[in-house]
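Here the complex is missing a single protein chain, while all its other protein chains stay put.
Here is chain A:
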Amino acid sequence: MFLSDFRKEFYEVIVTQRVLLLVASDVDALCACKILQALFQCDHVQYTLVPVSGWQELETAFLEHKDQFQYFVLINCGANVDLLEILQPEEDTFFFICDTHRPINVVNVYNETQIKLLVKQDDDLEIPAYDDIFRDEEEDEDDSGNESDGSEPSGKRKRFEEDIMERTMKRRQRREWEARRREILFDYEQYEYHGTSSAMVMFDLAWIMSKDLNDMLWWAIVGLTDQWVQDKITQMKYVTDIGTLQRHVSRHNHRNEDEENSLSIDCMRIAFEYDLRLALYQHWSLFESLCNTCYTSASLKLWSVQGQKRLQEFFADMGLPLKQVKQKFNSMDVSLKENLQEMIEESASKFGMKNLRVQTFSIHFGFKNKFLASDIVYATASLMENIEKDEPGTDNFIKALDSLSRSNLDKLHQGLELAKKQLRAIQQTVASCICTNLVISQGPFLYCYLMEGTPDVKLFSKPVSLCLLSKYLLKSFVCSTKNKRCKLLPLIVAAPMDVEQGTVIMVGIPPETESSDKKNFFGRAFEKAAESTNSRTLHNHFDMSSK
């Protein structure tokens, strides 16, 4: 069931209990977890944190802990399946689910006792009405009652005939109802998409309790930016949510305007920026950042020689000498940096890149530390999926969680370096795939398989990195191909997951259009394909479109 008052029905219920937090492995979940942890620390709530990266881990964690805990909080997992059936909990366990995956499973919506959904009702959920899906069992008993009545002595023949008519009518109605039910459920569960960021929902909870801090606001911003970077929400929704957060930002950060009473330089400030969309450009050189951001690399077609020439024309058009541009951004001449954003935007529109600037936020603390929200997203994501040392997944999760605190700047810088490596690897893989025509058109979809020997293929054995790679690949492919039909096809990418066991991880993404509503139908499609080919598949990830 949906909770209407998060404070009374969720927080005040768990504040006196021990709680188990099950958190999925994506940056939005990490941010929501951080906010919730901060609230728990204020009120001394005892909790245990278990990171989970798939359904199997969720089940194992649940089985391990079900005797010790009655209250479970699931972040970014569990809304889109029938949780009670999978976990088989006792009668007195309660689940609070804060998940962005849609559509929400109908059993979770209509269960009144054990499942509580921390979801904002103003997301357009389009849930089918109760009567359309569930039918009381009593009507069947009436039927059977009537039947036994009907088998009385045949003296009442007319009534017998009427009874038969009634029964057949009822059976026909029931069949029609079931057919309609199947249709409604199919339409409802066909496409997968994402709702409001969990970090924003948690921030709202903190705000309702008047315990919101600037730190929590920053985590909410990072959670929303993660959804945008991963292309999980539409542009309109992103802009609307930015507007909501902008109100909170001005409320917390208005003291910076006043010269007399301004805060100490060590205090954290958040500012609204209409900044360039280039990944990590303030921590890298402008040249590298332009080469390794999907939007610019795809529009300029940087995998070809023509593209490289066009890049140099671009810099010449702006009047930036190549030597300056290849330096670290912080060491560039101040005179060049002054009007950089406007200059780049003007030149970019001449080269066909109209949306180079995007609304976002930046954080500023101390004299040296300034980061954009997208920088933090890339850094945290690459820390979480770090394959450099063979540590268990939970260590990476905890490191990524720590890097979100302002006191762990060294971890953040490590994350930034890893993110740079990851972005470079993605660009090189994309360039090689397009140049060697590895993207094959297979009828209704495009297909690409990364061989085992491809450099950096180990980086792509994790779902989030592979998703990022597929999105970049599709964008670049759409810009590179002349075939109009191919531009509208969805893409499936497969990469080896574990070389020893010979398993492969697959991701499917919807076609690239200007106004896509980001709905993904691959969840159901993969399930059907697995059934019909009898292959051994593990639908492990919470995002149904990764297997």
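Some observations on this one:
One rule holds in what follows: a contact is a pair of C-beta atoms (placed from the backbone, for glycine too) under 8 Å apart; a residue touches a chain by one contact, two chains touch by 3 or more; residues count from 1.
The working rule: contacts and distances are computed from a predicted model.
Set against the options "TATA box-binding protein-like 1", "Protein EARLY HEADING DATE 2", "Eukaryotic translation initiation factor 3 subunit K" or "DNA replication complex GINS protein PSF2", the UniProt name belonging to the omitted chain is "DNA replication complex GINS protein PSF2".
Set against the missing chain, the residues A:V107, A:L213 or A:L409 yield one that touches it, A:L213. Within the whole complex, the absent chain has one touching residue among A:Q68, A:S264, A:S335 or A:Q501, and that is A:S264.
The omitted chain makes contact with just one of the residues A:Q41, A:T60 or A:N355: A:Q41.
By the touch definition given at the top, chain A reaches the unshown chain through residues 41-43, 211, 213, 261, 263-267.
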